[in-house]
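Submitted below is the structure of interest, expressed as structure tokens.
One protein chain is absent from this view; the other protein chains keep their places.
Going by the order they are written in, the chains are A and B; count residues from 1 in each one.
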Amino acid sequence: MDIMANVLLAAGCSPAMAHSLDEVEAFVGISSCLLVNMGTLSPDWVASKKLAARRAVELGKPWVLDPVGCGATPVRTASCLQLLGCGPSVVRGNASEILALAGAAGSGVRGVDSTAASKDALEAAKQLATAHKCIVAVSGEVDYVTDGKAVVGVRNGHELLTLITAAGCSLTALIAAFLTVAPQQPLLATVHALAVFGLAGEEGLKLAPRPGPGSLRVGLLDMLHLMDEATVKAGARIEVVA
Amino acid sequence: MDIMANVLLAAGCSPAMAHSLDEVEAFVGISSCLLVNMGTLSPDWVASKKLAARRAVELGKPWVLDPVGCGATPVRTASCLQLLGCGPSVVRGNASEILALAGAAGSGVRGVDSTAASKDALEAAKQLATAHKCIVAVSGEVDYVTDGKAVVGVRNGHELLTLITAAGCSLTALIAAFLTVAPQQPLLATVHALAVFGLAGEEGLKLAPRPGPGSLRVGLLDMLHLMDEATVKAGARIEVVA
Partner (left out) sequence: MDIMANVLLAAGCSPAMAHSLDEVEAFVGISSCLLVNMGTLSPDWVASKKLAARRAVELGKPWVLDPVGCGATPVRTASCLQLLGCGPSVVRGNASEILALAGAAGSGVRGVDSTAASKDALEAAKQLATAHKCIVAVSGEVDYVTDGKAVVGVRNGHELLTLITAAGCSLTALIAAFLTVAPQQPLLATVHALAVFGLAGEEGLKLAPRPGPGSLRVGLLDMLHLMDEATVKAGARIEVVA
């Protein structure tokens, strides 16, 4: 939660993290967008996640699902599937998570090991997006974003980002932030969030004393705050794949 | 909790974070000061907070309340009010939180949105301090500290501090630390904690590669450890307002 909140603050948002059953619905009421992260699966947290997701749908607010570790344990897969059923606007995972989620959702795609490349999960992502009427993003060396038909690829990022815990979760948080600006264009919002996050990682190491994950975390937060539009336009590597 | 603990360690303290009902009272027994932060409001955590606060009062130990997000949800306001009733030595919040807390406590002051300046909450702070016989600090561009009569302003700080998650919570933690040194002078302890924290933020960015929130977090912790008395004396901007 620490780095997710810091990423959102650096990017100009006003995040609040809540998980108590008593107040998640009230928090959704005052928020522009909801992020549901499946990292922690205590029974009462899962109940809160469902409550919050349903409230967001009721209020017509966008919400984003991060199916952390989907496929790793049966409970985890089942919980992710339940949240998927609540109707997210966007789902963002790595290839293994998206494959496991699609497999559990009956797409016919089989789950594979965690070394899967993002491209391996593209078909699963398209099926998920079509079946659940949402945007699905698969992050990896190349990130893919699809609404079930169109596919956009994003080539920004730095390989050391995978060595920062919750970097993927933070990326999903940034997608939620971008959705608040363009709730009617979730594919576009997701693509730009991926590009900006990856670019901040690339730029973030440039003034670091060493190319290590500790320095990258610092520089990533700095650049999410400092990058201007010109830097993003010059550095974003976005391509329409299909 | 991570940055709060790191702030306290950098400042020379020995923090322990506990929330289990089974051991909070024992921890209060071996502590010099208790900090109650309302960030997480699971039902058992709220029960632990009350138990710990009551134990601190029983033992005559100072304790500090941070009413995180007071006013944001009904449960949050009600929980903060319950803790206020346990008799804190110091309460530290931003203008919105102090306004909401004072309003809920029946001061007649109305809560306003989160863009309130610290000055807007000064009257509410004075009423809270008088009614609950405690010190109330309102942080913002200028921080105000009052015992209900005297008002002291502190002008240290860096605007990027608001982009670090839990920076306010960490500031409250530092107040608790300063209270352990001067438990009989809570106003003075609070004022100096605010000045030192703000000054560490100002100094912390001076050697940073970039003026971003990632670098500030690193420099803040460095300077809380490294600042000497001369730097504090030269840099503290404290003024008696009333």
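Points to keep in mind about this one:
By definition in this document, a residue touches a chain if its C-beta (ideal position, glycine included) is under 8 Å from a C-beta of that chain, and two chains touch if they have at least 3 such contacts.
Since this is a predicted model, take the numbers as computed values, not measurements.
Panel shows chain B; residues 2, 5-6, 9-10, 14-20, 22-23, 26-27, 30, 44, 204, 207-208, 217-223, 225-226 of it touch the chain omitted from the view.
The chain not displayed touches chain A at residues 2-3, 39-43, 69, 72-76, 114, 160, 162-166, 209-215, 217-218.
Here is the rule we go by: only the chains that are shown with their structure count from here on.
With each centre defined as the average position of its C-alpha atoms, the distance from chain A to chain B rounds to 33 Å.
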